[in-house]
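Structure provided below as structure tokens; questions to follow.
A protein chain is absent from this complex, but the other protein chains hold their places.
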Amino acid sequence: MQQAVETLTFRTDGTGLHEITDEVAGWVCGTGIATGVLTLFCQHTSAGLLITENASSAVHRDLVRWFDAAAPEGPGYEHSTEGPDDMPAHIKAVLSGSTLSIPVAEGRMLLGTWQGVFIAEHREEPLTRSIAAHLLGD
Amino acid sequence: MQQAVETLTFRTDGTGLHEITDEVAGWVCGTGIATGVLTLFCQHTSAGLLITENASSAVHRDLVRWFDAAAPEGPGYEHSTEGPDDMPAHIKAVLSGSTLSIPVAEGRMLLGTWQGVFIAEHREEPLTRSIAAHLLGD
Partner (left out) sequence: MQQAVETLTFRTDGTGLHEITDEVAGWVCGTGIATGVLTLFCQHTSAGLLITENASSAVHRDLVRWFDAAAPEGPGYEHSTEGPDDMPAHIKAVLSGSTLSIPVAEGRMLLGTWQGVFIAEHREEPLTRSIAAHLLGD
């Protein structure tokens, strides 16, 4: 049994879903661990990690619109010092979640056919996002 | 230290919560691993995995009604080619989450007294759903 841990960094491009499936799959493959469990952890409170359909970018746009309607910008927030998109981003990050656990077999994440791994970027400006990755297995 | 990995399949019966606690507990027991961590991963983007009360089916119906009100069917979605329940199902799946991590001791999941493990089926038709299960421990 062995483990690997590394911080992967990504540059997002404003609000939206930023797919990281290929980068994560490459890292998993490079560890040489064939069977195990992968943990991904988003080290930010205004972005999240989620699994959704990887084929249709319309799904991604509909998801972003849903989040915008569920936690709209506006004057109703007590925490407003970091910009109008900040408190909505904290709410969306709680809803999208900070962490994913994905079983790995034969060196590959056991994703379904139509699944991809995404950073849900909830801020408006492009940002560098750190994802802590940990793989344990053999 | 050892690990077990298997894909468990379930037949859901339309929109609702489908309890899988007993099947998962049976699989955990059958691995012979007494202490460890269980990962469950839903390999679909229109269904989720969640923990909620196992005693009252009224709780399950209220949860389903809440999801329906939060992401209703309607003309407002760009992604509409797979049926009116498809894009709402993707949104609900993100909210309910794709993965659970549950500590195991003495061969049993450390669930609270009133907790059950459920597939949240967000599509209307009965479907076969695959849950990747991974247990690591000794």
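A and B label the chains in the order they appear, each numbered from 1.
The rule we apply is simple: contacts are C-beta pairs under 8 Å (C-beta built on N, C-alpha and C of every residue); 3 or more make two chains touch, one makes a residue touch a chain.
Keep in mind that this is a model prediction, so the values were computed, not measured.
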Of B:Thr21, B:Ser80, B:Gln115 or B:Ser130, the one touching the omitted chain in the full complex: B:Gln115
In subunit B, positions touching the absent partner: 1, 35-37, 50-53, 56, 58-59, 61-63, 66, 70, 95-97, 100-103, 105, 110-112, 114-115, 136-138
Interface residues of subunit A (partner: the chain not displayed): 1, 3, 5, 7, 37, 39, 41-45, 70-71, 77-79, 87, 90-91, 93-95, 97-101, 130, 132-134, 136
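Quick note on the criterion: only the chains that are shown with their structure count from here on.
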Fitted rotation between subunit A and its twin subunit B in degrees, CA, nearest 5: 120
Subunit A-subunit B separation of Cα centroids, rounded to whole Å: 20
